[in-house]
Structures are given as structure tokens and as C-alpha cells.
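Questions regarding the structure given below will be posed in turn.
Excluded from the complex is one protein chain; the other protein chains are retained at their positions.
Labels for the chains are A and B, by order of writing; each one numbers its residues from 1.
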Amino acid sequence: MTDRKKTTIVLFSGDYDKVMAAYIIANGAAAYDHEVTIFHTFWGLNTLRKDEPIKVEKTFIEKLFGRMMPRGVNKMGLSKMNYAGFGPTMIKDIMKKHNVLPLPELIDMAKEQDVKLVACQMTVDLLGLKPEEIMDGVEYAGVAAYLADASEGNVNLFI
Amino acid sequence: MTDRKKTTIVLFSGDYDKVMAAYIIANGAAAYDHEVTIFHTFWGLNTLRKDEPIKVEKTFIEKLFGRMMPRGVNKMGLSKMNYAGFGPTMIKDIMKKHNVLPLPELIDMAKEQDVKLVACQMTVDLLGLKPEEIMDGVEYAGVAAYLADASEGNVNLFI
Partner (left out) sequence: MTDRKKTTIVLFSGDYDKVMAAYIIANGAAAYDHEVTIFHTFWGLNTLRKDEPIKVEKTFIEKLFGRMMPRGVNKMGLSKMNYAGFGPTMIKDIMKKHNVLPLPELIDMAKEQDVKLVACQMTVDLLGLKPEEIMDGVEYAGVAAYLADASEGNVNLFI
């Protein structure tokens, strides 16, 4: 039994801005010594995809999904004002000017701070993602593991 | 006073994928003996609509809303990659292949597990929905009832 506070985030969204919000909160909570878990499900799983194409055996539908979904955060759009990809470019440019860490570095920082990154096994299967396509250091689990964490959590968010 | 843990979900969204996430978490929590409430509001109310057209007296605007909104989960689109309705068809097909329960059965299971399904009275009125159009076994309540549940909740999510 530990006295550390717990933060859990279900990251359902695959929009650059929402993923950024999730990782900023996760890193903040880890800095305040919370035990933090991000449970990536549905489009949020794309956060964990490697950015280069990986050769894996896939069915036709899995290939289709694989092509349509962004490979990693740098290919993601914004939830608002995306303007065919111009929005994310603008946001990244502004972030740089304001010395805000870009999302890939926020993810690295989360790993360094021992934020637990979990991929929802069921949606990994549904979207046809293969372990080879997912970045290292990610755990695979289901709703039971999420609930075990969340039911002890002080801050539980669905993003 | 009970020692059972509590999970509450505000289901605001009416996207097939988000409703599915909500019902998977709700069923998981109920299986772990949580008291679970799903408070359906705004577009999330369409989850509770019967899928056949029901004859009811409506104003012009209520009729308009009634036609534009999906009758039940099988008519819902995805929050991403909807592709004019092709996305949901693909997802349902893949779910079947992976033996994932389709959403109508997840809703039935939630009822069997005594998940409390609540319709937000205020948004029912705003969207012009009539009790005859809503599935049986649903309670009607407002923000006060939600807060009474949520303020005792271990896991509270807004989806």
C-alpha cells in the first residue's frame, strides 16, 4: 500500500491538441509524484505508433485502417481549425517560438518519469495494429486493469 | 451506506465509437461490482432511442431534430474515419470477426448488470424527444441527481 496519489487518463482521441493536453497533464502529475497511467484506446493508440512503415502481415481491412490512421503524433491533425494540415504546422511553429516542448518530447519525458503507457489490447486487435508497429516500453492490458488503477485514482480523465 | 465502489459516466457524445467505449467501461466496472450510472445527455441520448419511428406529436423543430438525429446506436457514425457511413460498417464487421459484442448487446448486458441508465430530462426536452421514443428501463433525472452520484464516485468520466 502506498500513499502516492494516482492519476489515470483514458486517451481515446487521436487529435494532436488533445493528445498534447493529455501528456501535459500526465507529465505535470508525474512531476508532483503521482503514479500516472495513460490508457490508450481507439484513435489514441496512434500516439504509440512508430512513424516509419513497418512490414507486417495484415488482412485487407487491417491494411486499409493502417494506411488511413496517422503513424505517430507528428501525422495527427487538430480537433479544430485543422485546415487540411495547416493548423498543426502553425501550432507546432508557435509552440517552438514559446519554447513549449513538442509532443514527441513530451512522450519521451513521460517515459522518463515512469508514466505507465498502456495500449488497450482489444482496440489494438480491432484496428489491426501489430506489436512491431508500436513503440517500445508499452504495456498491453484491458478494461479490468484500467479499472483497477482508476478506482484508486485521485484524478481520472477521459480525453 | 455501502462500501461498493461507484463509477459514473456522463455520456454526452453520440458517436458509435465513444458510446462503445462508455459501455465497455460501464460493463467492466459493473463486473467488478461497482455501482454504475450512465447519465445520457445531448447527443448521447440517441443511444437510448428506439430504432423504429414512433408516432408522437411534435413541433416542426422537434420533428427536424428527430429526423436528423440517429435512432439508436446502429445509426450512429464514428467520431473519426466515418467516411459517409462506411467506417461504422467496417468497425462492426471487424468487431464480429474478433468476437467483440456489438453495441446493442453491450447495452443489454449493462441492463442485466443493473447499470443505471439515466436520461437527462433537460436535454430530452430540448431535443424534443418523447418518452415513447426512449427504450424501457431508463430513469429521467437532472444535474442534481448526477452530482449526488458523482460526488461519491471513485471513477467519474465525461465521454
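Observations, loosely collected:
Assume contacts are C-beta pairs under 8 Å (C-beta built on N, C-alpha and C of every residue); 3 or more make two chains touch, one makes a residue touch a chain.
These numbers come from a predicted model, not from an experiment.
Subunit B residues in contact with the hidden partner, per the touch definition given at the top, are 10, 12, 14, 41-43, 61, 64-65, 68-69, 122, 125-126, 128, 142-144, 146-148, 150-153, 156-158. Residues of subunit A in touch with the missing chain: 5, 7, 17-18, 21, 24-25, 28-29, 31-32, 34, 79-81, 90-91, 93-95, 98, 100, 154-159.
Simple rule for what comes next: only the chains that are shown with their structure count from here on.
Spacing of subunit A relative to subunit B, judged by their CA centroids, is 25 angstrom.
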